[in-house]
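One structure, as structure tokens, below. Some questions next.
And then chain A:
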Amino acid sequence: MTATVLVPSVVSPVVVALYLPAIFTGIIIGLIGLFGISYQKNDLHALILTDIVGIGMLIIVAAVGTDLAESLVLPGLVVELAEIMAISELLMSREMRRLGKTADLIPLPLNLDMEVLTTAPIFLAIILVAYGAFLSGFTGGAVAGGGILFYVLSRLTRGVPSNTWEGLAGVSGIAWCLWLVGFLIFFAFPPYWLLALFLAAFGVFIKVTFKAGLVGVMGREEFKKE
Partner candidate 1 sequence: MNLMGNIILNVAIAFLVGSVLFGLQRKIMARIQMRPGPPIIQHLLHTFKFFIKESAFPKTAAMPFYIAITAMLCVIWVAAVIVGPVTEGSLLLFFAIYAIHKIVEHNAGSSSGSPYGKLSCVRAVYSAAAEVPLFAVLIIIYLKTGTMIISNIVTFQSQHGALLLSIPLAALMFFVLILSKSPYSPFAITKGKDIVSGYETEHFGLLRGYLMFSESIAWYMLLWIFLTVFIGGLNPVGYLIGMVIITAFVALINAVTPILNPNHSVMTQVTLAFIGIAGSIITLLY
Partner candidate 2 sequence: MNDQILYLVYILSFVIGSIVGLVLSYKKYTEPFVTRNIDLIALILAIIGWMLAINYPLLTMIPSYISITIGVFLIAMVIGMRPGYGRYETIIGFALAGLIWILRTVIL
Partner candidate 3 sequence: MDISILGGQMLGIIPLGDIVLYFTPFNLFMFAAALAFTTLIAISKTESQVEAEFGTLKNREVKVDKSEFKIRRFLAIVCGLATAGAMVTGDLFDFTLFVALIAIVNIGIVAAVKEVDVLDSAFQYGLIAMIATLPLFGGAAIILASAGTISLLQLLQIPNSTMILYGSLLLFIGVAGETGVAPFFATKAEMFRTPGSPFLLIIHLSSLLVIVRTIEILLILNKPF
């Protein structure tokens, strides 16, 4: 079986030996998930079990272990997340419709007004954003985005002005364009790779940071505006 797999000599035998077990693991996980779904009649449980099948997919893709495989792991993960979010939203909307009720996206019964909520979030958010800026790229974006999200969620209990949300959404869009432009430069003018790299890295950093803007759009619809 290994004869059909092209392996460069620099790869250590351990990694090569892991390939087949990993593929089988992925498929077995998928099968376990499918068995679970076939037994389970509750929709919510079926949804969670479906996610296990998706994780099997990630294992198989990751088993390849090259940079090309990495370029599929990320989109695969995103597809997986997008689908599970969409489907769970669907499930919720269906159940709400069945009950004839409406509900907030985050039904928090909080009405706290403590001083630490006004001072600490700013501080923590600044640290997270700064650390994220230092990391740059996807990971940095995630960290910095976490910071902003944390800030926003902590202030949520006192109501966030809707203008802030729309601003965030706009910046996120512009940053995404930067990222795209960076990639286009990679393809079209490879000599300017450094510029492209910076555009892409910081574009994606800002974009992931302001992914909170998406929450903002939801905020405008779902939360009570001030």
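FYI, a contact is a pair of C-beta atoms (placed from the backbone, for glycine too) under 8 Å apart; a residue touches a chain by one contact, two chains touch by 3 or more; residues count from 1.
With respect to how the candidates were assembled, all candidates are chains of the complex that A comes from, given by their letters.
Note that this is a predicted model, so its numbers are computed, not measured.
Colleague: Looking at 1, 2 or 3, only one should touch chain A in the complex. Which number is that?
Modeller: Result for chain A: touching candidate is 3.
Colleague: For the complex, which residues does chain A have touching candidate 3?
Modeller: Those residues of chain A that touch candidate 3 are 1, 4-6, 19, 23, 26-27, 30, 33-34, 37, 43, 46-47, 50-51, 53-54, 56-57, 60-61, 63-64, 66, 68-69, 71-72, 75-76, 79-80, 82-84, 86-87, 90-91, 93-94, 97-98, 186-187, 190.
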